[in-house]
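All remarks here apply to the structure that follows.
Omission of a single protein chain aside, the complex is shown with its protein chains in their original locations.
== chain A ==
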Amino acid sequence: MRRFALIAVPYLWLLALFLVPFLIVLKISLSDIALSIPPYAPTLDLSAGWEGVRSFFAGLDFENFVFLTQDDLYWKAYLSSVWIAAVSTVITLLVGYPIAYGMARAAPEWRPTLLMLVILPFWTSFLIRVYSWMGILANEGFLNMVLGWFGIPPLQILATNTAVYIGIVYTYLPFMILPIYATLERMDESLLEAAEDLGCSRLTAFWLVTFPLSRGGVIAGCFLVFIPAIGEFVIPSLLGGSDTLMIGKVLWEEFFSNRDWPVASAVAIVLLLILIVPIVLFQRNEQKQREAA
């Protein structure tokens, strides 16, 4: 009984916060747009009992999903989001790994402080941090001011994809550092001594010993960055240009400009289907990690 209750809690959590909202979105994606409150029909009318359910199913079709295949905007936006997320993930890894490595090799009494410094940005609202990047990257912003002192002509960064990459890498960096740090810190350093005894240079020792041992953390970090970055909306809309194409923005436009909740929901469902692959891979990696430990 106690065991059952223990398992029930996470499942109830999943049911309330994932499955129920998902079903609502799925339901809207199967309706048609209408000029009413809320702006779609048919709605599932449970008060009419079985009849209400039947009339709901009678009105079902998949035209909103078919519509997504007819306009190349949608697959281009999905593809461009995956691309931006993938590039950002690689950059985040390149920046995050050395930081995590440095933290794990620092003197033990320093580590809590360093860890704190990585987490510290979370104390400020995410939105404010993105806005400050607007202040830094703007044409008349801090960066160009500093460049100006050295006689370097101003850079146009804000409102380009470069700014989106900077924003995503900056925002998600802690999600990359923390899992890598966790694996590196656990590593037994005598393994490195052994490698060097056996004739490895420091670089090959890193490549043959340290990196493979931290692979679990690297994979976890990459997924933690990649998955949310695909659906990112705030960063591209604040830092990106008008031509930055990401699915989060397309979804916003369906919802707000077209008032077409059904198509917007269909876009969201397809996004979820795209995300399922990396999410399942992530889960499997976590499982493997746990078994290894």
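Please note the rule applied: a residue touches a chain if its C-beta (ideal position, glycine included) is under 8 Å from a C-beta of that chain, and two chains touch if they have at least 3 such contacts; residues count from 1.
Here is the rule we go by: contacts and distances are computed from a predicted model.
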Omitted chain (choose from "Acyl carrier protein", "ATP synthase epsilon chain", "Acetyl-CoA acyltransferase" or "Putrescine-binding periplasmic protein") - UniProt protein name: "Putrescine-binding periplasmic protein"
Chain not shown: contacting residue from A:93, A:138 or A:266: A:138
Among A:18, A:62, A:142 or A:256, the residue in touch with the chain that has been omitted: A:256
Options A:54, A:76, A:186 or A:215, residue touching the unrepresented chain: A:76
Contact footprint on chain A, counting only the chain that is left out: 33, 35-39, 71-73, 76-77, 138-140, 156, 159, 241-245, 250, 253, 255-260
